[in-house]
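Before we start, here is the structure in question, set down as structure tokens.
Note that one protein chain of the assembly has been removed; the remaining protein chains are unaltered in position.
Labels for the chains are A, B and C, by order of writing; each one numbers its residues from 1.
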Amino acid sequence: MDELAPIAVAVPLLVAAALVGGALFVPRRVVDVASLLASLACCVLCALVLSDTRDGTLVHWFGGWTPRNGVALGISFAIDGFGAGLALFASALFVAAFLFSWRYFVVVGPLYHALMLVFLAAMLGFSFTGDLFNLFVFFELLSVAAYALVAYDIEEEGPLQGALNFAVTNTIGAFLILTGIALLYGRTGALNMAQIGEALAGGEADGLVVVAFTLMAVGFFVKAAVVPFHFWLADAYSVAPTPVCLLLSAAMSELGLYALARVYWTVFSDVLGSEEALQTILLVAGTLTALVGALMCFGQRHLKRMLAFATVSHVGLFLIGFGLLSPAGLAGVALFIVADGLIKAALFVSVGAVQHLFGSVDELRLFGRGRRLRITGPLVVLCGLAVAALPPFGPWVGKSLVDEAARAAGAGWVTPVFVVASVLTGAAVLRAAARVFGGIGPREDPSVVGAPAPDEVDPEFDYPHNRVPRTMTAPALALAAGGLFIGFVPGLRESVERAAERFVDRAGYADTVLRGEAPREVAAAAASPGVLDVVLGAVSVAGALALAWLALAPARPGLHRIGVVAGAGLGRLRALHTGYVGDYVTWLVAGAALLGGLFAVTLTT
Amino acid sequence: MSDRVRLSVFGVSLAGLMGLLLWALTGLPDFGHYAGPYGYILNRIAVPERSTTDVVTAVNFDYRGFDTLAEEFILFAAVVGVASILRKLRRERTRAPDDDAAGRHVPETSLTVRVAGLGLVAPTILVGLYIVAHGQLTPGGGFQGGVILATALLLIYLSADYMTMRAVGPVALIELAEGLGGAAFVVIGLSGLVAGGAFFQNWLGKGTVGDLLSAGTIPLSNAAVGLAVTGGFVFMLSEFLQQTLTRRQVRRRRGRSA
Amino acid sequence: MSFLPYAVAVWVMGVGLYGIVTSRDLLHLVICLSVMQSASYLLLLSIGYVDHAQAPIYADVPLGTRAVDPVVQALTLTDVVVGTTVTALLLALAVQAHKRYGTLDPRELRPGRERADG
Partner (left out) sequence: MAVCATAVVLVRDPLRQAMVASIYGLVLGVLFFVFEAPDVALSQTAVGAVALPLMILLALAKVRGGEE
């Protein structure tokens, strides 16, 4: 049933084109319903595709151009469990986002929906494709739709600048990716990933190969927001409309890492030198990202910006899981990405609901105003605990699996990184929840950003609203439930591990794609978290609660001083986040040169 | 970062990055010695198998037609994005309530320029259509022809005025062209799936090499892309144009009250 | 000579990036970005070039004549469209930003700047 995949990409594009074609004649509700139906259809199609990938990679050759003598003539979709799973995950998020948009926007044209649908199609194509240039084209489609969506709220304060920084940095990233593709094409005369991998495998890792890998890694790191390529993310995510934030934070950053993993295991895994060196470099980059993101997250009072930095921190954790370069780590990351993405999406929806009611996303200004929200409040607290890795919920399962894989790979030193990142991000969410929904703690906080977040009020609308609409509560509950209980789905862990085993099998992938051979059988061990993981989870939750309590404790001079010192320390870090695009590009080029230098020294053979 | 620090960090890094790139490029075959195989194979098989004489068009609309579909929607997303970014701010409306109602009040274009401009419109449209239609035969195709068609409409603006241009290409019609072109391209892809079992399967008869209607679905795709590109570029250019005009009226208004 | 086109592509990229970092005007910055992107057109076409070969168009020449790589040309075409659209989108952002804030200097347009004066 490989034909379903291109249909899943075509449906949202077709609906988007129809919406724009009839822009002036279609009423708002029809647009809403059509978009919702399109995303639901994608969900169904992706679920069918996913169930078909159980036995291995599905291949669809566009135009019927099957390879001749191992040379690909056209473009292929090569869909495995991870690609299809990610596509299903993205489609489900879009259903939630469209549902949420129903009442979020007072006035919204079909332009917004058309952009969202193109965004959806781009995510699906990006997850499915087996062709390097096609990957780049979908990367750009994803980016262009995202730039426009981030800037959608032109009435607000920041979106334009956020979108500008986003667009400039990501365009440079895309350019670097294309340069890498051009290098590989010059060497191998191929664009199909499996074919390039075949051509390079066992050969020499010279300057061309290593630099091509560097360029693609940097490009995808920019999209995934790995330190020091992360600066644009908070600027963009904190100003985008909330339903868009949900998609950016839960799916787009992760797609960047997915693409790097895909390219690594189809093209580079059998040619680059020292795997240990690459592992170390990736783990260090992941650690840096996790810690910087977590610290910045804790120092925010703008709720969306807080969640944006939580995203950065979690991307760092994902990178650590990927950097282990083992199927076990990859399986853990896959589960972690889905669970964490759903939780973060639920948090964004909750923030959006608060914003809908009170017209603000500022932690201190919202002090105590959320007391009467009987559903949203407890939900945010629960999600905060889950972010802090409370057993037995989804994020804890994912983190534990990655952690175990790290210990098995002899990289046990990353465990404290996971704990610290969980404590800081969890504490930030819990502290904000206590302030907003409980009215607990002081109204001043020396450890967060001084200036308040700008109000996000729709001037044509009367504030305050009285209640959270059901179209906001329902997606929040569903997303949270999915994220919390994903670890309990029977057989899921085995399937993910089997998919991970296939994902890292470069030769098997190439055989299936280029020669149409039946996929090989793989075994799965079905790892599960142990006692140590429960203890670690409990420690991080206790740490998060303690830290949140400290931040909220009644103003005693000693504590206040600690807060001031912490605030000053964070200020140094914050001062680097200047919001000036010239600085960001400088960081980008510096990071690229550094990474390239490290790779050149360690990976060349 | 101060300017000096930034520039020196950047200078050193850029030198490093450029050095890395040069190092990588020494690994390529020398300039003028492309090694293949992809391009060479297509050069050999495209003409007999697809009845096209322009292999680049065959690559764009057949072998790698799916790339072009995504590319077309990048254009689509950008057009929609430009429209959404440049839509009127609420404040703006109060400042210039009749922004697009009145015509232009700028120095009159001289008659000679107008006549010359209008005289160019028809040939330009003809050239654009020719380039779209001969996509599979000679250089050019939907994209190139579409851009030329779009500039022809702009010529109408330059030689007549904004209102005439809007009358020739009203917003609804431009949007319709843009949406229809995009949708038609998707439908061509889907039709391949239905008729031939693969998305973008070129299932129509290939005809004789060199004929205007040869190469199966390629001319249809070219037409669809041409429509979408014309619509897209006209839309973007007229959005920018409208911005310029709105400004003029805002300023005029301020001048009067001052 | 055999390396010159590649070196020029790297130079164009470097110059474009330099322009982006030092730019004081968003419109200038956007043009520099498109200059940087033109480096990739140049690189792609240089890679596919073959000495003493025809364009891959068989309208007037017999089949089998040596021609340059058509694939990189198709890729470049796609890339040109992508570059153009991104540039157009950025120009729209710049215009709107100017309308809102009255400046085009990226140093003065700083979103959600982290203020350390806590």
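Assume a contact is a pair of C-beta atoms (placed from the backbone, for glycine too) under 8 Å apart; a residue touches a chain by one contact, two chains touch by 3 or more.
Just so it is clear, the structure is predicted and the values come from calculations on it, not from any experiment.
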item: Left-out chain, listing which of the shown chains it touches; value: B, C
item: Missing-chain contacts mapped onto chain C; value: 8, 11-12, 15-16, 18-19, 24-25, 27-28, 30-32, 34-35, 38, 41-42, 45-46, 49, 53-57, 67-68, 73, 76-77, 80-81, 84, 87-88, 91-92, 94-95, 98-99, 102, 104
item: Residues from chain B at the interface with the omitted partner, ascending; value: 54, 56-57, 131, 139-141, 143-144, 147-148, 150-151, 154, 233, 236-237, 240-241, 243-244, 247-248, 251
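Definition applied: only the chains that are shown with their structure count from here on.
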item: Gap in Å, rounded to a whole number, between the CA centres of chain B and chain A; value: 31
item: Centroid spacing, where centroids are CA-atom means, of chain A and chain C in whole angstrom; value: 27
item: Centroid distance [mean C-alpha coordinates] between chain C and chain B, Å; value: 16
item: Shared interface positions of chain B, touching two or more other chains; value: 6, 10, 14, 17, 21, 25-26, 28, 34, 36, 38-39, 42, 64, 67, 71, 74, 77-78, 81-82, 85, 89
item: Multi-chain contact sites of chain A, meaning residues that touch two or more partners; value: 133, 137, 140, 144, 147-148, 151, 154, 160, 179, 185-186, 191, 578, 582, 585-586, 589
item: Partner chain C, residues of chain A touching it in the complex; value: 133, 137, 140, 143-144, 147-148, 151, 154, 158, 160-165, 167-168, 171-172, 175, 178-179, 182, 185-186, 191, 234-235, 238-239, 302, 305, 446-451, 567-568, 571-572, 574-575, 577-582, 585-586, 589
item: Complex contacts: residues of chain C adjacent to chain A; value: 13, 17, 20-23, 26, 29, 33, 36-37, 39-40, 43-44, 47, 71-72, 75, 78-79, 82, 85-86, 89-90, 93-94, 96-97, 100, 106-107, 109-118
item: Sites on chain C touched by chain B in the complex; value: 1-7, 10-11, 13-14, 17-18, 21-22, 46-51, 55-59, 63-64, 67-75, 77-78, 81-82, 85-86, 88-89, 91-93, 95-96, 99-100
